[in-house]
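The complex appears here minus one protein chain, its other protein chains still in place.
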Amino acid sequence: MAEKEKLTIVVFSGELDRALAAFMLATTGASMGMDVSMFFTFWGLNIIKKNQGGIKSRGLMRKMLNFMNRGGTKRLKLSRFNMFGLGTWMMKKLMKDINHPSIEELITMARQMGVKVIACTTSCGIMGLDEDAFRSEVDSLAGAAYFLGEARESKVALFI
Amino acid sequence: MAEKEKLTIVVFSGELDRALAAFMLATTGASMGMDVSMFFTFWGLNIIKKNQGGIKSRGLMRKMLNFMNRGGTKRLKLSRFNMFGLGTWMMKKLMKDINHPSIEELITMARQMGVKVIACTTSCGIMGLDEDAFRSEVDSLAGAAYFLGEARESKVALFI
Partner (left out) sequence: MAEKEKLTIVVFSGELDRALAAFMLATTGASMGMDVSMFFTFWGLNIIKKNQGGIKSRGLMRKMLNFMNRGGTKRLKLSRFNMFGLGTWMMKKLMKDINHPSIEELITMARQMGVKVIACTTSCGIMGLDEDAFRSEVDSLAGAAYFLGEARESKVALFI
């Protein structure tokens, strides 16, 4: 049997619009029979953090960072026209209006379609995050070498 | 005859600097004999909107969005040092000073060199845009599956 073609996406950004683009590409790739991996790093980790519950981290600075940079799909904002939340709210309405899946639904869909969701070990180390901080859809933590290993076997590798 | 090598670029960002980078790469690729496709999505659609005339869209929210997020090459701003337009104006002057083509000229050149310019169907749906909103250089509307289909046959695929 032929190997499936791979699509690998680094998700560096933590804004709603880029999160949507990443998951739309991931789910589309999976629907086309591609083997898709998403590798979340830096601000991108916010997209896959749990919406509920606090994040436990050690040290005052990490506690401060994880308070300000709380994350979770419900807290993602547009990179432009956020306008204190109004633009982000409007974008969500417009998507609903044409029955486009929300970021929450896209994450669930991606998981059901077999998309691998990986959090970057190094970023987690710097920010003081462990597996508890993330949603159940997250498969595992892995480093940049894992990403590059996947990327060099991929037909398409993108940095978002 | 050998197939031409492909270059595929997703243009997600709507700032002048990233638009310039995307079109410089696209025209350079075409001049090297590559078969180039550009796929505009989200804020990137602003780059290929018409400069003149209003955008017709249905519903109050889409009208508001298309008023604020008007687009067209003349309205693009730098992602840094815009300084209420001063930085953007300076950048244009500096480019002219060394006879570097403007974004307007790059779009025309790209078209003449056979670069394919495609607008993302899904983003158009969310924002309430139809083909009338775009410049004559835009070939067609297509979805993420079209982009991934091109990208996986490409030597180089970039997300800008």
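Just so it is clear, A and B label the chains in written order, and each chain counts residues from 1 on its own.
Heads up, the rule we're going with is that contacts are C-beta pairs under 8 Å (C-beta built on N, C-alpha and C of every residue); 3 or more make two chains touch, one makes a residue touch a chain.
Remember, it's a predicted structure, so these values are computed and weren't measured experimentally.
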- Out of B:24, B:64 or B:145, which is the one that touches the chain we can't see? B:24
- Query: Of A:83, A:98 or A:126, which residue touches the hidden chain?
  - Reply: A:126
- What is the set of chain A residues that contact the non-displayed chain in the whole complex? 10, 12, 14, 41-43, 59, 61-62, 64-65, 68-69, 122, 125-128, 143-145, 147-149, 151-152, 154, 157-159
- Message: Could you pull out which residues of chain B are in touch with the chain that's been left out?
- Response: 5, 7, 17-18, 21, 24-25, 28-29, 31-32, 34, 79-81, 90-91, 93-95, 97-98, 100, 155-160
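We take it that only the chains that are shown with their structure count from here on.
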- Query: Between chain A and chain B, what is the gap in Å from one C-alpha centre to the other?
  - Reply: 25
